[in-house]
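In this view, the complex is presented without one of its protein chains, the others remaining in place.
For chain A:
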């Protein structure tokens, strides 16, 4: 306990700063991920033939080791926050893309026909029918993505992006357990808190009429 207090006194500022950095890297990546994956997922439902191929391609990319991807971006983008964010962004894509695609694709065909038959434009259908109905599934994808990403973001320290990963790598280099813990524990707490908050958001965004029937895929 005493050691904990000394650590806080000595590294408290740094801990706060690194946490902020961590959060910031994760959020920008996930934000970009949502921005790209949700529209792309919806677009893919319009071309189911192409969609299958793209989905499996993204799946393959996803299995590449995170560190390898990070390293891969170094020659292209150098080191620092930008390549880290780009790499993490690629990682965030798949769960969101897959859930958006499945969520929209598995909507009741009858409902979509009804919307079309009543004279909704493409955009109106997306906004008024597809997005709201697929929202629980899309949000589930965003949640999974975010939680993973907060974990993976520790690796970003490896290419000089900062964040809580700095503590962990220092700890590993210097054989200091408290440094490793100082990186790992806040990361875990952050992931849990964000997951909870996103859960609340998911509830808010899920339309009233389908709350009972909601099932996540």
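Note that a residue touches a chain if its C-beta (ideal position, glycine included) is under 8 Å from a C-beta of that chain, and two chains touch if they have at least 3 such contacts; residues count from 1.
The working rule: contacts and distances are computed from a predicted model.
Enquirer: What protein name does the UniProt record of the undisplayed chain give, "Fumarate reductase iron-sulfur subunit", "Xanthine dehydrogenase family protein subunit M", "Quaternary amine transport ATP-binding protein" or "Oxidoreductase"?
Expert: Its UniProt record gives the name "Quaternary amine transport ATP-binding protein".
Enquirer: Of the residues A:85, A:129, A:168 or A:198, I need the one that contacts the missing chain.
Expert: Of these options, the touching residue for the absent chain is A:129.
Enquirer: For chain A, enumerate the residues touching the unshown chain of the complex.
Expert: Contact residues on chain A toward the absent chain are 108, 110-111, 113-121, 124, 128-129, 132-133, 207-210, 212-213.
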